[in-house]
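Reading through the structure tokens given below for one structure.
With one protein chain withheld, the remaining protein chains of the complex are depicted in position.
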Amino acid sequence: MTAQAAPLDERGGLPARPVRRRFPVAWLGLAPFAIFSTLFLVLPTIYLIVASLQDRQGAFTLDNYTGLTDPTVVQAYSNSIEISLVTAIGGGIFGFLLAYSVIAGGLPGFLRSALMTFSGVASNFAGVPLALAFVFTLGRQGLVSAILRDVFKIDIYGAGFTIYSKIGLELVYMYFQFPLMVLVIAPAIDGLKKEWREASEVLGASSAQYWRRVALPILLPSLLGTVILLFGNSFGAQATAYQLTSGLISLVTIVISAQMRGDVLFNPGLGYALAMGMVVIMSASIAVYSLLQRRSERWLR
Amino acid sequence: MAYLELSHVRKAFPGGTVAVEDFSLSAEQGEFVSFLGPSGCGKTTTLRMIAGFERPTSGTITLDGRDITDISPNQRNVGMVFQSYALFPNMTVADNVAFGLTIRKRPKDQVTKRVDELLQIVNLPDKGKRYPYQLSGGQQQRVALARALAFEPQVLLLDEPLSALDAKIRVALRQEIRSIQRQLGITTVYVTHDQEEALSLSDRVVVMSEGRMEQVGHPFEIYNFPATAFVASFVGTLNVLPGVVVNAGSGELTIAGQRVRLKSSFEGVVGREVKVALRPEMVSLGSAGDAENHLTGKVTDVSFLGSIVRIRVGLAGENGADGPTVILDEFNEPTLKLPTLGDTATVNFPQVGPLVLDAKAPVESLEELIAEG
Partner (left out) sequence: MSQGSGGAGSTIAATMYMKQALGNKPSRRRRRGLGSIVWWIVFLIGVLYFFVPLVATLLFSLKPAAFGDAYVATAHDTELFGSLLYSFVIAIITVIGSTLLIVPTAYWVRLKVPRARPLVEFITLLPFVVPPVILVFGLLNTYSHPPLFLTETNLGNDVLMVCAYIVLSFPYMYRAVDTGLRAIDIRSLTEAGQSLGAGWFRILWSVILPNLRVSILAGAFLTVAIVVGEFTIAIFLGRKTFAPFLSILGDHDPYEQGAVTLVSFGITWLAMGLIGLVGRGSRARIQVAGAH
């Protein structure tokens, strides 16, 4: 019983089957999705890109981008960046502490799911209702303002505070920044295996040493990534700020929406350039976040 | 006073579960002791009490004369290897191994030297700069071992260190662990549910079930002279045949209606139902020897298990139904005469060796274990 040997090619292997070029019919199944996305996502984005490179007559120009150095624009960017940085770092720190308290801080288990559900809600409770709720709280006639004034004799408005300010906005933004931090960092804290803590204990480390040498370094990519995400999140917020300050505080998103409304402050091309600038910042923030997430996933496998 | 002494240790959890009941053990310096038992028997809880992650509800633990019962884990000077390795992912292999030493503020050159030493011992001399995720499971476990040994602990604790690894690696690695342990002469406690591991590695084995110590002894003892039905069934494979007492004084019983005589002490009036437990290797084919017991039946299966051939002989039951099956093992040699299925066969086994157990004793025969899946 002998087997028929197939002819070998010059490298000693069996000859490969000839590959025929076939039209990738399977990709057609994605047509509806592709068409839809093109129409309502890709096209508008491309329009923006193109329009930002055109002047009022339609000729190609980079003027819109150079126009970004206009002091009003710079002011808008600096406001946006400042608010975003503050809420990102502040939100990051407190959000992390909050998440840790229910996951590993020894609090009763049901508080964890309560916090998660609430965070799911709170992170979406933004825009008009949120701004209003804070006006009712810290506005001139707000509940907390009144309590502080009548009970503690602290007149915050007399001292110059107002909710309709950068600080006010930051306070309000925290309402959706904390929960975002909680939801995103929770899996990372979960991923801190309890064996690591035990191993470090049995090797002689104290609690502080464990945190300094093991836990924080492991969590760092996630923490950093999420803070950057928070930054992007805050940068892109519009409705909340608009409702609260009626456009008094100049933010990039406010300026863009003002552009659209037809409040002619600059030429429309500048609005597009601003929009593109935003897209760049947002993409960068998402990209860095994904990168750091992937890195931490590798460790927390 | 032994080197590591557990004295009447008990662990009860709030809510009522008693995980460990009255555990006492004296381990000499350099001894390798295994805790063997099924999941939930309390072996890991006991180990964790030695490490300090659980506090005993009552009882004491002493190490080299020092009472460590209430000392926190980071002051106990014990080394622990976890089932999931628990290597710190953000540190290199070398940093992981050095961790215990850097915490104790040893001088840098000493640390480097010691790390290299240990990596040599566990056979990973050039992996110092790698990260845990770049290593295989077996390699990671060896790093974990090196890390636990680096600061020269007084006791080494291993919590099912090999269960997450492939079979082949498991066998190779366990030998390495044992030889390193011998080389360093360190007192070791090893937790496992794999009886082969426990028997092949240990100086002494503690068999546990449901929080209690079933038996403590040398592997030979445990295997050949099991003290309880549980130990008999958990360690090794076992035939469990239903028997009926004829005369307890002279050791006579019937198994499937056939008369046998055993030199094992048991009690019972005529007609009492018992179980007879005997190992497959005690049984052989053929009717040689008058001092032996003989049972006759039909060959129902012949399987090859590599070095062993396992033959099943079905005894006749009542009224023509199928009776119990006797499993016997023969060495697989070219000269072995294989019986054919359906052949009538006689099996024999000695009078000394089989255990007689109460009919209600919780013993599972191999068949029952297979039937349960």
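Should a chain be cited, it is by its letter among A and B, assigned in written order, with residues numbered from 1 in that chain.
Keep this in mind: a residue touches a chain if its C-beta (ideal position, glycine included) is under 8 Å from a C-beta of that chain, and two chains touch if they have at least 3 such contacts.
What you see is a predicted model; the values in this text were computed from it and never measured.
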Absent chain's touching partners (shown only) are A
Looking beyond the chains shown, say which of A:I81, A:I156 or A:I286 touches the absent one.
A:I286
Pick out which of A:S123, A:S200, A:S222 or A:S250 touches the chain that's been left out of the picture.
A:S123
Missing-chain contact, candidates A:L53, A:V86, A:L180 or A:I249, resolves to A:L180
With the missing chain put back, one of A:L53, A:L229 or A:L292 would touch it. Which one?
A:L229
Mind listing the chain A residues that contact the chain we can't see here?
24, 26-27, 29-30, 32-33, 36-37, 39-41, 43-45, 47-48, 51, 94, 97-98, 100-109, 111-113, 115-130, 132-134, 136-137, 142-144, 174-180, 183-184, 186-187, 190, 194, 229-230, 232-234, 236-240, 243, 253, 256-257, 259-261, 271-272, 275, 278-279, 282-283, 285-286
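The rule we apply is simple: only the chains that are shown with their structure count from here on.
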In whole angstrom, the CA-centroid distance of chain A from chain B equals 53
If you look only at chain B, which of its residues touch chain A in the complex?
51-53, 72-80, 82, 84, 86, 88-91, 99-100, 103-104, 133, 147-148, 151
Show which residues of chain A lie in contact with chain B when the two form their complex.
193, 195-196, 198-206, 209, 213-214, 217-218, 298-301
